[in-house]
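Note that one protein chain of the assembly has been removed; the remaining protein chains are unaltered in position.
Our next item is subunit A:
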Amino acid sequence: MATHVRTAEGSLDLPAILKDCLMTGLVVFALAAPIIGLRTIDTPGGLGIDYRFDDVAFAVLAGIVGRFLLNLYWAYGGRRRPKAKTEEIAGGRAGAFMKKVGLYGGPAAILFAIAMPMLPFADRYTLDVAILVLTYIMLGWGLNIVVGLAGLLDLGYVAFYAVGAYSYALIAAHFDWSFWVCLPLAGLFAAFFGVILGFPVLRLRGDYLAIVTLGFGEIIRVVLLNWYEFTGGPDGVSGVPRPSLFGLEFARSSSDGPTFHQFFGLEFSSLHRIVFLYYVILALALITNFVTLRLRKLPIGRAWEALREDEIACRSLGINPTNTKLTAFAIGAMFGGFAGSFFATRQGFISPESFTFIESAVILAIVVLGGMGSQIGVVIAAIFLIGGTEVFRDLEQYRMLAFGGAMVLIMIWKPRGLLAHREPTLRLPPSRKPEAAPLAGGAS
């Protein structure tokens, strides 16, 4: 591809580069002219056209300059060196670095997360954002089991999130059970849905799975939207009860028993509930992480990763691919369900609006950008993507555009995600006589 940037003598082939750039400009013009240049606008007599040729000119210019820079990169920086196999497997320097980060950064991050609500800057807004980020971290970790470890592309993860949220909201509304009883139930329901969906489709090829899960996510949403008697349709379920701490409610006063602040003799503050929610989601997320890390070391976890790499080899070694995938799918779904019921209790109100395909795409973007199979990567990606959008509220409309573009670019640049590294589960011990190797040829 990059051959045209140099002439036979090895100097920069400027005419060829310029021609390439002009071609790019032409293509960009063809792309941009109809969609960007001619904007349809509502006028009193129907649709009209708003001409915006300055934007097209800008896009073409950006395309030409971008292509030129890319050519320069190919000419000077981007020698296509063949990747060493060892680097690919062990993750090379980046992998070693990530391992170090995981070793020291992980516990430090957990300590910081635990201490966060006590720190002076923790006001209501910061805590709300932190809770949101933690929810996405948990969802990301849950999806990471499915996508990162087992290599199953799930585009309908939000369905399990919705199942968890609705199971808690509806059980609480009909039976008046507490959050702590419903939480495991919600997880179970979600896992059950995962099995029901997974059982027929997991024996299929990976690409089919992606589109079936996509369809499943939509089915759940359509059913939630239309089954008015049961789910409340587009109105959703409101008045979802708040969680309590061993029966102590977070309210100013309560008819049954003392409330949190009365029991501990504190001044009432609405912040108590937020801090409590923060710790609940932190605990849930950490449990997800802990379970994932332990599962990875078990035979089942190793089987997941092996399946991701080579399904045929696994089958020939006696691993049942359908059952193995099913466990990954169900466990991932279960964590999605937990996160969903937390979401319901935090919001106090749920509706099908919250469970669209975009939500699935955001979670997938977190996993993919962070690095498939990397727990730290998910955290960093969630902080950047979710926390970042909270900071840049004005650029909201460009958010998904950037997500989509980033997913393509990351796949081209680092197909396994930014921080992914594959830790070999087995490593040959280093040779006892390192000096023997170079001599081997001469000695024989």
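The criterion applied here is as follows: a residue touches a chain if its C-beta (ideal position, glycine included) is under 8 Å from a C-beta of that chain, and two chains touch if they have at least 3 such contacts; residues count from 1.
Keep this in mind: contacts and distances are computed from a predicted model.
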According to its UniProt record, the missing chain among "Penicillin-binding protein 2", "Branched-chain amino acid transporter permease subunit LivH", "5-oxoprolinase subunit PxpB" or "phosphoenolpyruvate--glycerone phosphotransferase" is "Branched-chain amino acid transporter permease subunit LivH"
Option touching the unshown chain, where A:M118, A:V408 or A:L428 are the choices:
A:V408
Touch with the omitted chain, as defined above, among A:F58, A:F112 or A:Y398:
A:Y398
Residue in contact with the excluded chain [from A:V240, A:A344, A:V368 or A:L418]:
A:V368
Identify the residue among A:V60, A:A113 or A:L214 that touches the chain left out of the display.
A:L214
Touch criterion as defined above, residue of A:A16, A:I36 or A:A122 at the omitted chain:
A:I36
Logged for subunit A, residues touching the omitted partner chain are 27, 30-31, 33-36, 38-42, 46-49, 147, 151, 153, 155, 200-201, 204-208, 210-212, 214-216, 218-219, 222-223, 225-226, 312, 357, 361, 364-365, 368, 372, 397-398, 400-401, 403-408, 411-412, 415-416
